[in-house]
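Right, chain A next:
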Amino acid sequence: MSALPLPAGDALLWRPEPYRIERVRRDLADTFSLDLVPAGGGAPLAFRPGQFNMLYAFGLGEVPISISGDAEAGGPLVHTIRAVGPVTEAMRGLRAGAVLGVRGPFGSHWPVVEAEGMDLVIIAGGVGLAPLRPAIYYALRHRRRFGRVCIFYGARTPDDLLYKAELKRWRGEFDLVVDVTVDRASHDWAGKVGVVTRLVEGGGYDPLHTVALVCGPEVMMRYAARALLARGVAREGIFLSLERNMKCAVGLCGHCQLGPHFVCKDGPVFRLDQVERLLAVDEL
Partner candidate 1 sequence: MTTSRTRVIEVDTLARVEGEGALTLRVRGEQLLGVEFRIFEPPRFFEAFLRGRDFREVPDITARICGICPIAYMMGASQALEDVCGVTVDGTLRVLRRLIYCGEWIESHVLHMFLLHLPDFLGVPDAVALAATHREAVTQALRVKKLGNEIMRAVGGREIHPVNLQLGGFYRAPERSRLAALLPEIAWSEAALRHLLDVLAALHFPAFEVDYEFMALRHPDEYAIDRGEQLVTSTGIAAPLSGYDALLTENHVRHSTALQSRRADTGTPVHLGPLARVNLNRAQLPAELQVLAEALGLPPDCRNPFKAILARGIEVLYALGEARRLIEAYREPATPAVTVEPRAGTGFGATEAPRGICYHRYAIDAGGQVLDAKIVAPTSVNQRQIEADLYRFAATRLALPDAELRHDCEQLIRNYDPCISCSTHFLDLRIEREPG
Partner candidate 2 sequence: MKRLTLDGLEALFAALRGQGFELIGPQLRDAALVLGPLEHAAELPVGWTDTAQDGGRYRLARRPDRAHFGYVVGPQSWKRYLFPPEEVLFRARRSGEGFALDPAEPPPRRAFIGVRACDLAAIQVQDRIFVHDPGYQARRAAAFIVAVNCTEAGGTCFCVSQDTGPQARGGFDLALTELCTDARHAFVAEAGSAAGAALLDALPGEAADAADLAAARDAIAHAAAHMGRRLDNAGLAEALRARLEHPHWQQVAERCLSCGNCTMVCPTCFCANVEDRASLDGDSAERVRSWDSCFNLEHSYIVGGNVRSSGAARYRQWLTHKLAHWHDQFGVSGCTGCGRCITWCPVGIDITAEAAALRAG
């Protein structure tokens, strides 16, 4: 009978809140974005760029999905999802009006506030652009607080490039470096071909005054980190967002451990020096 006091709100720890899909966007053949608003009215929960939610498809399952919208716009919660398995497949089939469960927001965030005053380098691979978009929005909203802002984005093919319209718009901004590359070009692709880590060499940012935010497949992040370090960016200035199996998002299920870290609550965003050695160990 010596239990610890239950912090307020914990009673809801496992219980998803119903959110209604207000709008569905078909981003790519297998990728879509959902705008979610609380089914019972009220304001969507507040979050910080880089955080994620657990999205629940009734009776089917719950999956961690990053929040890909603007943290300061106060609008619906936006999630960009790639259909890869049963739950995400089921979500792809949903239309506006359908209801999903939401638990969150969870996890650490991109250090966008801390990065103010510095150059900002954003490196994304594939659907990894989604968790970075809130950081981009922040940088655009507060453009004057940053030095150079570079967005390096790579995808497998031109058809796999996310947010094409926005990319185009961002590229039009005079004070933004937007560099896009694909692994395999199609015949009508006029842009770069090659791995995204190569872009790190360009961009004209000052490595000594740079914060880099990286999200993509784990190998890609390892190479990107190596390239950034090679250019002279400090370990403390490089941030990665990791993916591990997650069944709870609150450090209770044990699945997402990486050495001492719970990726769900200590991450998903880590500073490189926190995880560099761990990522180098096979099968950790």
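Just so we're on the same page, a residue touches a chain if its C-beta (ideal position, glycine included) is under 8 Å from a C-beta of that chain, and two chains touch if they have at least 3 such contacts; residues count from 1.
On how the list was made: all candidates are chains of the complex that A comes from, given by their letters.
All figures in this text were calculated on a predicted structure; none of them were measured in a lab.
Peer 1: Thinking of the complex as a whole, which of 1 or 2 is in touch with chain A?
Peer 2: Every other option belongs but stays apart; chain A touches 2.
Peer 1: Show me the residue ranges of chain A that touch candidate 2 in the complex, using the header's touch definition.
Peer 2: 1-4, 6-7, 10-16, 18, 20, 39, 56, 58-62, 84-85, 97-99, 101, 243-245, 247-248, 250-255, 257, 259-260, 262, 281-284
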